[in-house]
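Presented below is the structure to which this report refers.
Missing here is one protein chain; the remaining ones are kept as they sit in the complex.
Entry: chain A
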Amino acid sequence: MSAHLSYGRVNLNILREAARKDLREFLDKCAGSKAIVWDEYLTGPFGLIAQYSLLKEHEVEKMFTLKGGRLPTADVKNIIFFVRPKLELMDIIAENVISADKMHSPRDFHILFVPRRSMLCEQRLKEQGVLGSFINIDEYILDLIPYDSDLLSMESEGAFRECYLESDQTSLYHTAKGLMTLQALYGTIPQIFGKGECARHVANMMLRMKREFAGSQTQILPVFDSLLLLDRNIDLLTPLATQLTYEGLIDEVYGITNGYVKLPPEKFAAQKKQGEAGKDLPTEPKKMQLNSAEELYAEIRDKNFNGVGAALSKKAKIISAAFEERHNAKTVGEIKQFVSQLPHMQAARSSLANHTSIAELIKDITTSEAFFDNLTVEQEFMTGVDTDKVGDTRSYLHYIKLGHNIDSSCVFAHVIPQVNAYIEDCIAQRDPLIKILRLVSMQSVCNNGLKQKVFDYYRREILQTYGYEHMLTLNNLEKTGLLKPQTSTRNNYPTIRKTLKLWMEDANEQNPNDISYVYSGYAPLSIRLAQVLARPGWRSIEEVLKMLPGPHFEERQQLPAGLHKKRQQGENRTTLVFFLGGVTYAEIAALRFLSQMEDGGTEYIIATTKLINGTSWIKSLMDRPEAQTL
């Protein structure tokens, strides 16, 4: 289950093992048989750490989902609540405990807060009069969860909202704590770079914590050479764009949660139930785990979707040829050899079948006119082309070919941005609100705000079409800087775009030579910063860094004597890039691409508060996630 974590540049399985050990210790603290009552949200992240079998070994006999009213009956000595520190969950727990008491069935209650215990929650339990019923109140520090061999996530959905909208820095504290844990396991990271307010905060906290734990220096040879902390709000543009890598598109279309995706079952049913068609067609979505443990997936997930078909067909040839080998197997020895390979071949075959089906599902969407139109408008914004004044984009759209003949130095570059006809059409057609918000925000971000008249126009159209209560959401977007009226005529985006080469002509989707392939032309700003930092260094882009919000900085941490790494000739540096406020799969793909570049010189491990895409991100900023629809 976890072997794939060990194969990367940094063995992240150590972190997973440490987390498992903590879990076992807590369970042993509650002697005797137990039942776990789960805050449902946590089962996903915990699934990345442990299987049920581990819990079972420690006498966990029952597991329930936390809900109001009475606890289900279970003949166990201990009831343990695994919960996030949320007030509303405390009320449910109190209800559970009180009704259990009424049944006169004495059991030991425990709470395990994930990732931190909270004053407020304990106070609430006290108000409800149940605090005294708990034998153990503990916390399970699950800050950074190993997600894949090069990827760590805190799986904290609200982090961006908390940091940039509510100015609540608790998640930054958790980040710093998580990084301290990481350093305890993998050695002190000698260099810390950062850009943005939150990055500065995290670095400060880390340095302070290090001073406090000065006595407990771990004598471990540093695995990481440097840490790069990046605020999400220095690059608001990237998550708004539609990701065009295979994994990115799966996330955009179906949403990946805790490493799993739910897919419509139809495509998978046919192949599974070959020959017995029509027999109880599954109606539940098919759930699949996506990570590098699956060889084929590791190979194709970071490819531009336009290159996935070729890769799959190549793979099909190989597998098919392998199966054909059976004709050549003549001797008993040869047959035996073939048979021994069968399980592996069968796994490869079923993996290929699954991904062919997924690719077909995605293809139906990417080849639709709606997808194309949307992408074209996104690219107009990103390239700085602004074609429409009064006229109509759609006729224009039809002869722009995706990512090819848009010229960034095009004559349109300085036309004053106006109401975009495509967005207007989308509103009129009542397309999903989040789609509208993504596009409008993108227009705003690429133009350093919208002209007041345009801003007011969008606002009115959105409120009239989707409901006045979305005033709250629009205000939130404004506060985070995603959507704003223009205050000055100066727009830095074109300068940033040119200096950092954010738009690349003729991005090669099949055999990429630059990170811009992940968005078919647009190179994510955040990753360009990482790339420039590695070579030639940030000094070359001082001007641009000043245009982005927040300070940029460099700190050094002293290493204990004797732990200085002696680098071999040609050995790559290892950099941990931490995205505060979320990262997209396409950005991850771009970093992996840089890691694999032959003369790159740097390998990247990625950490984040949460894996996001434009939709989940905007959703986290809405005050009513379930928008009213007709």
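One rule holds in what follows: contacts are C-beta pairs under 8 Å (C-beta built on N, C-alpha and C of every residue); 3 or more make two chains touch, one makes a residue touch a chain; residues count from 1.
Please note the rule applied: contacts and distances are computed from a predicted model.
**Student:** From the list "GPAT3 acyltransferase", "Aminotransferase class I/classII large domain-containing protein", "Trafficking protein particle complex subunit 2" or "Spermatogenesis-defective protein 39 homolog", give the UniProt name belonging to the chain omitted from this structure.
**Tutor:** So the chain that does not appear here would be "Spermatogenesis-defective protein 39 homolog", according to UniProt.
**Student:** Using the touch definition from the top, which of A:132, A:536 or A:562 touches the missing chain?
**Tutor:** The one listed residue touching the chain not shown is A:132.
**Student:** Going by the contact rule already stated, which one of A:7, A:64 or A:371 would touch the omitted chain in the full complex?
**Tutor:** A:64
**Student:** Consider the whole complex, including the chain that is not shown, and state which of A:232, A:435 or A:459 touches that chain.
**Tutor:** Per the contact definition at the top, the residue touching the missing chain is A:459.
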